[in-house]
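Removed from the display is one protein chain of the complex; every other protein chain stays in position.
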Amino acid sequence: MKRAVAAVATGQTDHASSRKDVGIPELVREAVDRCLEPRELTFADFDAVVLGNMEMFEGINMVEHWLADAIGVAGKPLWKLNNGGTVGSSTAVAATYLIASGFHDRVLCIGFEKQSEGSAQSSITTVGDPIWERAVMAGAIGNFAAMTSVYVNESGVTAEQAAKVAVKARRNACLNPHAQLKMPDLTVEQVLESKMLAHPVRMLDFCPSSDGACAVLFAAEDDAASLASRPAWVHAAVTAHDQQYMGDSPKRLAEMRSLIEARKRGYAQAGIEDPVRDLDVAEIYEPATYAELAMYECLGFCEKGGGGRFIDAGTPLMDGALPVNPSGGVLSANPVGATALIRVAEAAMQVMGEAGEHQIENVRTALATGYGGNAWTDLLVLRSEKP
Amino acid sequence: MTDPQLIFDQKIDLPFTYTIGAAQRVFLRGLTEGKLYASTGGGERYVPARPFAPDGRRLDGQEEVAARGRVIASTTAHHRPDAPVFGLVLVDGCAVPMLHLLESELEPGTGVEAVFEPDAEPGIRAIRCFRPAQ
Partner (left out) sequence: MTDEPLRLPEQVTLRYRFAAGSFASHFFTTLKEEGRLLARRCPNGHVLLPPRPVCGLCNVETEDWVEVGPRATLGGYTVVHVPFTDPMTGVGRPVPYGFGLIRFDGCDTNVYHLIDETDAEKLRIGLPVEPVWRDASERTGSLADILHFRPLYEEDA
């Protein structure tokens, strides 16, 4: 990279199933204020914004214009991204490139969603190809569950192993003031008895629908070092995509081509050879329990087919060798436009020592991933040392 | 290939329910009572109410203002049924004009007053239109 880039400040709302007290502008501003105010920064302290949102969920097009006063961009350059669940982390990848290239010095990334205001399943129909796919859609859950059947067939992971991911997530969430679903006493049995949504995915296997926003400020070189005592330096920022039709890659969980591609490039950029050894914490985008098991494999945390055994061994738990999603992850809060940026924010917080009760000790290297749409993937590696 | 070129007709219904923020709740409910509330901050007033000024500043205050102003511009939307007249109206004392309906096309500078819809639900249409000030 031409210039070293770091995350220097983060802010999030307290994510909820429905925020009846605020409209979208106030919701977004909450996250922006929480990012800037503790460091006594104002709108004069950044020179560009990258905004992420799935506009169809709230039905407000050109949302960046509508939110201009809420996010203080009058007269400033702004880019709006709209690429599914990945959008939040894509704003971070974009900010990295904008600063590394020298075109901007300080970029504020913002992601948000107010899902209580729309019908996500109806809106998701518009993601389907109008000619080929819309007539037989089954919402996100039908698509996801069909992919899961392929992964289960290939890996042999069990419903119990998947349920362990749900228990980990909702118990970790109890240590995160921003998480929506906190369940300190959740058991595997309760997950296995929860309502079946689409075989084999049950209610407690799946992420919630949320209202929430997140903001992360990125800066370069010495400026970053002056803004934060322990900046989270970007050592890798990559993005990868896959083919366009939903049926083109049935192994989208079993062999997540875009995640594998992003992993190879990202690990090479950051010099990661053995992820369990070289990473201290990972915040990954897991829309459901089975996805997290598959992602352990695609990220090289374990061998192919070993996702279930990986959680059986306790490695991704808070006290394990590689804690995965100490924040509670997507399973605990999923305001889609913000979710992947929350992964970046949480990874940055871990490096910066700002994760409070869910802080993992001695974090030098953190991983963040984004997942969405037709398996678009982003991957970032953040470190306490400058590259 | 000499097949007919097919067209796929589609209609998609998307239902939304928008949550209204604090300043706008007061504004929209005020309209049902025949009152206009402006958002205030830094010596400026804004109608319709809004949480932030164009420069991003919070507008923390709220005060009732007279529902009168002057026309900045108007136009007739001939392409719409009933050819409604739209106008930009600068409510007295406010920083930027608001868009709403006018009873008829009016010259810029004309003094106008709001006509409130009786028994309206909270919403911008609780103002029916603006007409020349009586």
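Per-chain residue numbering starts at 1, and chain names A and B are given in the order in which the chains are listed.
By our rule, a residue touches a chain if its C-beta (ideal position, glycine included) is under 8 Å from a C-beta of that chain, and two chains touch if they have at least 3 such contacts.
Treat the numbers as computed from the prediction; the structure is a model and nothing was measured.
Colleague: Check the whole complex and report which displayed chains the hidden chain contacts.
Modeller: Counted over the whole complex, the chain not pictured touches A, B.
Colleague: Can you say which of A:Met246, A:Leu279, A:Val324 or A:Leu379 touches the chain missing from this structure?
Modeller: A:Met246
Colleague: Pick from A:Asn153, A:Thr187 or A:Ser226: which residue touches the chain that isn't shown?
Modeller: Residue touching the chain left out of view: A:Asn153.
Colleague: If the hidden chain were put back, which of B:Gly30, B:Pro51 or B:Gly87 would touch it?
Modeller: The single option touching the absent chain is B:Gly30.
Colleague: Please identify, in ascending order, the residues of chain B that touch the omitted chain?
Modeller: Residues 1, 3-20, 22, 24-26, 28-30, 33, 122-123 of chain B touch the chain absent from view.
Colleague: What does the interface between chain A and the hidden chain look like in terms of residue numbers?
Modeller: Residues touching the hidden chain, for chain A, are 20-21, 59, 117, 119, 121-122, 125-126, 129-139, 141-143, 145-150, 153, 195-201, 243-248, 250.
Heads up, the rule we're going with is that only the chains that are shown with their structure count from here on.
Colleague: Chain A to chain B: how many Å between their CA centres?
Modeller: Once rounded, the distance between the two centres reads 37 Å.
Colleague: Spell out the residues on chain A that touch chain B in their complex, using ranges where they run on.
Modeller: 19-26, 29, 43, 56, 58-59, 68-74, 114, 116-119, 122-123, 125-126, 130-131, 134
Colleague: Which positions of chain B touch chain A when the two form their complex?
Modeller: So the residues of chain B in touch with chain A come to 8, 10, 12-22, 24, 50-56.
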